[in-house]
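Provided herewith is a single structure, encoded as structure tokens, for subsequent inquiry.
With one protein chain withheld, the remaining protein chains of the complex are depicted in position.
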Amino acid sequence: MSTPATIVRPGEPDLPAVYSSVESEVRSYCRNWPATMAHAQGSWVTDVSGRRYLDFFAGAGALNYGHNNPILKQPLLDYLSSDMIVHSLDMATEAKTRFLETFERLILRPRGLDYKVQFPGPTGANTVEAALKLARKVTGRESIISFTNAFHGMTLGALSVTGNSMKRAGAGIPLVHATPMPYDNYFGGVTEDFHWFERVLDDSGSGLNRPAAVIVETVQGEGGLNVARVEWLRGLAELCQRREILLIVDDVQMGCGRTGPFFSFEEAGIVPDIVTLSKSISGYGLPMALTLFRRQLDVWTPGEHNGTFRGHNPAFVTAAKALETYWETETFVEDTLAKGRRVRERLVGIAGNHPGVTARGRGMAQGLKFEDAAVAGAAAGAAFERGLLVETSGPADEVIKLLPPLTTSEEDLDSGIDILAEAIAVTVA
Amino acid sequence: MSTPATIVRPGEPDLPAVYSSVESEVRSYCRNWPATMAHAQGSWVTDVSGRRYLDFFAGAGALNYGHNNPILKQPLLDYLSSDMIVHSLDMATEAKTRFLETFERLILRPRGLDYKVQFPGPTGANTVEAALKLARKVTGRESIISFTNAFHGMTLGALSVTGNSMKRAGAGIPLVHATPMPYDNYFGGVTEDFHWFERVLDDSGSGLNRPAAVIVETVQGEGGLNVARVEWLRGLAELCQRREILLIVDDVQMGCGRTGPFFSFEEAGIVPDIVTLSKSISGYGLPMALTLFRRQLDVWTPGEHNGTFRGHNPAFVTAAKALETYWETETFVEDTLAKGRRVRERLVGIAGNHPGVTARGRGMAQGLKFEDAAVAGAAAGAAFERGLLVETSGPADEVIKLLPPLTTSEEDLDSGIDILAEAIAVTVA
Amino acid sequence: MSTPATIVRPGEPDLPAVYSSVESEVRSYCRNWPATMAHAQGSWVTDVSGRRYLDFFAGAGALNYGHNNPILKQPLLDYLSSDMIVHSLDMATEAKTRFLETFERLILRPRGLDYKVQFPGPTGANTVEAALKLARKVTGRESIISFTNAFHGMTLGALSVTGNSMKRAGAGIPLVHATPMPYDNYFGGVTEDFHWFERVLDDSGSGLNRPAAVIVETVQGEGGLNVARVEWLRGLAELCQRREILLIVDDVQMGCGRTGPFFSFEEAGIVPDIVTLSKSISGYGLPMALTLFRRQLDVWTPGEHNGTFRGHNPAFVTAAKALETYWETETFVEDTLAKGRRVRERLVGIAGNHPGVTARGRGMAQGLKFEDAAVAGAAAGAAFERGLLVETSGPADEVIKLLPPLTTSEEDLDSGIDILAEAIAVTVA
Partner (left out) sequence: MSTPATIVRPGEPDLPAVYSSVESEVRSYCRNWPATMAHAQGSWVTDVSGRRYLDFFAGAGALNYGHNNPILKQPLLDYLSSDMIVHSLDMATEAKTRFLETFERLILRPRGLDYKVQFPGPTGANTVEAALKLARKVTGRESIISFTNAFHGMTLGALSVTGNSMKRAGAGIPLVHATPMPYDNYFGGVTEDFHWFERVLDDSGSGLNRPAAVIVETVQGEGGLNVARVEWLRGLAELCQRREILLIVDDVQMGCGRTGPFFSFEEAGIVPDIVTLSKSISGYGLPMALTLFRRQLDVWTPGEHNGTFRGHNPAFVTAAKALETYWETETFVEDTLAKGRRVRERLVGIAGNHPGVTARGRGMAQGLKFEDAAVAGAAAGAAFERGLLVETSGPADEVIKLLPPLTTSEEDLDSGIDILAEAIAVTVA
């Protein structure tokens, strides 16, 4: 979802005229990938000319189970065909009941998470907004601590805790009530963890407004695949608990198994106060989002946060089926971790061949960081020309970020990385 | 989407336990309508017990063409069955191309609207946020004028221009940069239009921050079916133009034909600078939203406002089909207006039988206002028990609001109103 | 203190070079009155060339007892000569004790005002800031209601409740947490008092943030000598009381007898929750300010609001002496009211001779409003050339405002008004 700042193209000659004549200049991906997509299956997308692309982008993390996963597709078609209710706001429906029961049975209960579940509207920004509102309501404080290079969304509340200066400028008003703190390893390991954060919290003369909450991604996808160490996350959780600050983990991109376990924070053994989920929760790329929070924090008044598309039943159908399919056993987690290691090894190899390139990531969120950001952009462009969809992220778009579907076969993983290796090689040559 | 303040129920004994044990207290509609919905067709919903409900609520305006409209359903099933791409962010896709071309051909061009189209994320709040950001960016000003009893959404930017104090309190921070002005007829016709607004705009000593934009609904649905007269809307548009303030019409609920014409502002003959659409734009209750604005205002940087679910192709498919089906000719507009008159006549009749009750609305957004708000709530409850879904709105939930699908047959309209009449009669008896 | 927008002069050729070479462009009065002042006595000022000016400006209301009043001067000289302590922060001093006891004995007790007294720093802006902070702390709410054309000061909190758009622009940040309401007679008497204000307060859907306090001037001096009727003030006080909103009367310019009684609100028979005083409270033009509030509102923590110049003992000395001299009996009030009537009669006469000119004011705050603002400015300039200091005020500087010392003799009042009449006559001729 980064800005295509580094890939300058002369227009979209291959796209229908309506894109340049009618769609707003804000359009972004169609500029980098000037093809009209038609079909999609698993890790593959086909454009109208029949050209096939291996998709290591996967809806920016919204397609962890691949495009049009047939296991999820059938119940979706059955549901729609039989005229089961599609749109229901927050009424009770069979599909919603089944999703809630499945989510509790397969996700919450086995992990000992005594969370309530809110349907805050079907996007990541909606769930982040709900999380921030709830944290402020519960604590009676206004300020939120965010982290450098965080990404949480484009609505005003979510944008105020987002780092990217170009996107922040889009707000048109000063974004306040949020203070950035250094993310793990921001200073290359030189500086002790939290020494600035803890010091200003404990110093009554520091001038820092006492925060309601900390919002953190365990791995910053849009921020350039920055990975927080588990000990850093534990330290952060302990810091929040000691000082009665709520900990919000934004798991919109890294949740639903992207890093291996269902929640990306499981590896650290922490229990956030509030968790946001979206992107891959429906499993089929359908809009859906959840806000989870400790039962004691459920101070909402009925209807205090509402929205028209909270009851998107087709998404509940595929979401429940995805949970039943992939999360009954540990197999999926193990497969993801194994695939992640495989990808990582290959990336380390590529990095070894190119000075100024380093591998980074966790689980199946892996990538390469380029000292020269222009190379990252050019290599991503060369990959597209070779049939691989990968995007850049990071403040200077200096990181090629791989988010392949978790269901991608080992062969396809290898093929994609072969293409990437070649794209980098021709770029730096 | 109002708060069910007036209908107090002892719990949700008829709902599966997971709703009270796992879903957040914020849930709302399932409290008033404690049934688990299963099937839906046109204007009818059936619960798991086989009980049928005539739906005069229609997804809070998201189902103008009825539930699971078969004309839209078939292309949706075809699209999904054939593995056409479902999730595509803002890449070009066949479905998106067809939607854009159809929208331009059937909606923009015939109305002489030289608008650009933004896909801001698939909800009403997303499009309102995009509209406010753009207005601020274009003008370099921060302040927005909203109206008493406005409803624009739950995210921070949208909430700041929303009137409802309970929902505003949910923000947990002071909501600033917005100033409310009196909506049309706020003082019962006693006060001249805009005399306060114009005076403070023109008085350099008034203390009003010069606004970037005015955001207005032509009919306030959530605010209690308050209808702005066309001359008031024209006066507002002229006022904005003279003073170089952008006019945003939030047509999320009243657009897509709810009041007759596609855009609710057409009757007034005005051309807003920015228009928001969502709810019924997909035609099938699928999450989708658009932000439209005059071509000259398209100052967005690529990617400056983004989001994961901007490319929800199933919604594009049904949206294009809905436009082709209902908006090629004037028939649908005429039918809607005729049905609206029919409903209005019946409501005037009911109001005539009950002191303290008055009819209000425009097109197929009609309702009854009760001097005693408790009666409105109780009557809505009695209607539910008789198989009719209607909700209350207004600051005290004093208005029963009818938003039947525009495709509802005359017979069903009559039946529904018969039920409503009876529900009111037993309530006041 | 208005901006000299209407009097354009070619520079300050008569002033020492250091004013244009070293003093900031923000300087203002020395542009309209390009003379270097040397001596001052009572209602007269003499410049370095020996030219005398009759001063109907009186330090913008800071010199109600005239320049260098000999009754106050002697104790001031005695105090300084005998090395009594001059600067003492908020330590106890003899001068402070005497002032507090005198203020309680002559001002608070006779009027039945059970107020606590805060020394917030020695300027009007300081006391307004203290008043707003206290109101917010007491109520836990952030929003303040101000009035059109209000003037309360230049610091950030005071500026946010000030109307003038040029001065507001000086803030460089959006001024929030304040909403303007129409001052009395803002619509020429056509609109019922408070109908907008009360309606938005009582309407839970209005979108108005519930205010902590209302801040009001009983007569808006800088705003153009707008006079609130006593019944309007009473209505406002009752409105605040019914809705538990604190009422702050900013009496910085109109207090200390300017309108007759010591507090300008006495005529209305209301008891504000908080009162600000400054300008003439020291009696000698020395910096001093007070914040008064009902005893129950004194929730300050020791030192929570501090400042270096809260213990300006020379000001306490002259302040106590001024109270003892002028406020033991009713004579001073009666004299002021009589003089005010005299001035008003003459102004009504002048207005009668000139179409488009009207008289306005209360007590000894009187003036003339010109339909053509340029005439007001030119006439003030012509008055200066004839030896009379008067300033313009109002959003367009369309009002000539007379604030003569209350001690001005009847002869001087007549002379000054003769000059003004001539200045207007030559201007409009």
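We call the chains A, B and C, going by the order they appear; numbering starts again at 1 in every chain.
The rule we apply is simple: a contact is a pair of C-beta atoms (placed from the backbone, for glycine too) under 8 Å apart; a residue touches a chain by one contact, two chains touch by 3 or more.
Bear in mind the structure is a predicted one, so any value in this text is a computation, not a measurement.
J.: Looking at C:238, C:304, C:371 or C:418, which residue reaches the missing chain?
T.: The single option touching the absent chain is C:304.
J.: If the hidden chain were put back, which of A:77, A:166 or A:374 would touch it?
T.: A:166
J.: Which residues does chain A use to touch the chain missing from this display?
T.: Per the touch rule, chain A residues meeting the hidden chain are 142-143, 146-150, 161-166, 168, 174-180, 182, 186-187, 190-191, 195-196, 199-200, 203-210, 223-224, 394-396.
J.: Would you write out the residues of chain C that touch the absent chain, in ascending order?
T.: Listed in rising order, the touching residues are 1-4, 12, 15-16, 18-19, 22-31, 33-41, 45, 48, 59-63, 67-68, 73, 76-77, 80-94, 97, 100-101, 103-104, 108, 116-126, 129-130, 132-137, 140, 142, 153-158, 160, 166-167, 169-174, 177, 212, 252, 278-279, 284-287, 291, 293, 298-309, 312, 314.
J.: In the full complex, which bits of chain B touch the chain not displayed? Write them out.
T.: Against the left-out chain, chain B lists 173-174.
In the analysis below, only the chains that are shown with their structure count from here on.
J.: Taking each chain's centre as the mean of its CA atoms, which one is most distant from chain A?
T.: C
J.: How big is the gap, in whole Å, between where the Cα atoms of chain A centre and where those of chain B centre?
T.: Comparing mean C-alpha positions, chain B is 30 Å from chain A.
J.: On chain A, where are the residues touching two or more other chains?
T.: 173-174
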